[in-house]
Each structure stands twice: as structure tokens, then as C-alpha cells.
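Up next, subunit A:
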Amino acid sequence: MIWQLEFIILLLVVVCAFAALKVRDLLGAAVLFSIYSFLMCLLWAIMGAVDVAFTEASVGAGVSTVFFVAAVFRTTRRSRD
Partner candidate 1 sequence: MKRLGLLAVILFGALLVYGTTDFPDWGDPSSPAATHLSPYYIQHSLHDTAVPNIVTAVLADYRGYDTMFETAVIFTAGLACLFLLRVFITPKETEASGLYRHRATGITLRIGQGGRLPLGTREFERIDSQWVPYDLIIRTACSLVLPFIQLFALYVVAHGHHSPGGGFQGGVIFGAALILFAISHNLRTTLKAMPEKRTNILTGTGVLIYVGTGVLCLLLGGQFLDYAALAGLLGVDPVMARSHGILIVEIGVAIAVMAVMVSLYYNLASAGHMDEGL
Partner candidate 2 sequence: MSAHYPIFLVVAPLMAALVIAIIARERPGLCPPLAAIALTASLWSAAGMLCRVLAEGPFSYHIGNWPPPMGIAYEVDHLNALVLVAMAAVALINLITTRQAVASDFTGREGYFYALYLLFCAGTFGILVTGDAFNLYVLLEITSISGYALVGLGHRDAALASLNYVFMGTIGASLYLLGVGYLYLITGTLNMADIFSILPRLFGSKVVVAAFVIAMTGLFMKMALFPLHGWLPNAYSEAASPVRSLIAPLTTKTMIYVMVRLGLYVFPPDFTFNHLLFAKVVVWVAAAGIVCASVLALSQTSLRRMLAYVLIAEVGYMVGGFWLGNRMAITGAILHIVNDAAMTLCVFLAVGSFTHQLRDDRFATLKGCFRRMPWTMVVLATAGLSMIGVPPTCGFFSKWYLIGGALTADHWGLVAALIFSSLVNAVLFFRVFEIAYYEPFADPHQEHRPALSYAEAPATMLAPMLFTAAGLVGLGLLTGRIVTHIIDAAIPAAIL
């Protein structure tokens, strides 16, 4: 474990979470949330939780994003906040 690397990823996770909530385009928010999930997955892999990281990679960064995109596609991309 290299703690500097972990620390940078932790900061990026927070930045991505903020960005996903701040961006006004919902498709962009879905993609940023996918990045957030993927960074989380890296973080857990670093911490030794390989099974959890594997699940998060397939569910959080994979299928969840598809669901978000599908929902945005069937509703609207516009968001006022």
C-alpha cells in the first residue's frame, strides 16, 4: 500500500462526488458517478477488499451507469440544479 496514492484517490473520489452533483447535464452526472464508482473500486482493491472491488466494478461502474443512462434517455437530460 502506497499511502500517497490512496490519499490522491480519496481526494479524487470526493471531487467526483461533488462534480456529479453540481453538473447540470444529467448524462454528465451519470458518467461522473460512474467515474466515482470506479475510483471507489480502485480504493477498495488497494485496501485488499478484492471481492468488494470486483462487485463494485461490475455493478457500480458498469450496470448502474447503464441504468442511469437508460433512465436519463427515457426522461430528460436537463437539470436546474
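How were these candidates chosen? In short, all candidates are chains of the complex that A comes from, given by their letters.
Here is the rule we use: a contact is a pair of C-beta atoms (placed from the backbone, for glycine too) under 8 Å apart; a residue touches a chain by one contact, two chains touch by 3 or more; residues count from 1.
Note that this is a predicted model, so its numbers are computed, not measured.
*Asks:* Touching subunit A in this complex, which is it: 1 or 2?
*Replies:* Candidate in contact with subunit A: 1, the rest do not touch it.
*Asks:* If we count contacts the way the header does, which residues on subunit A are in touch with candidate 1 in the complex?
*Replies:* Residues 50-51, 53-55, 58-59, 62-63, 66-67, 69-71, 73-74 of subunit A touch candidate 1 in their complex.
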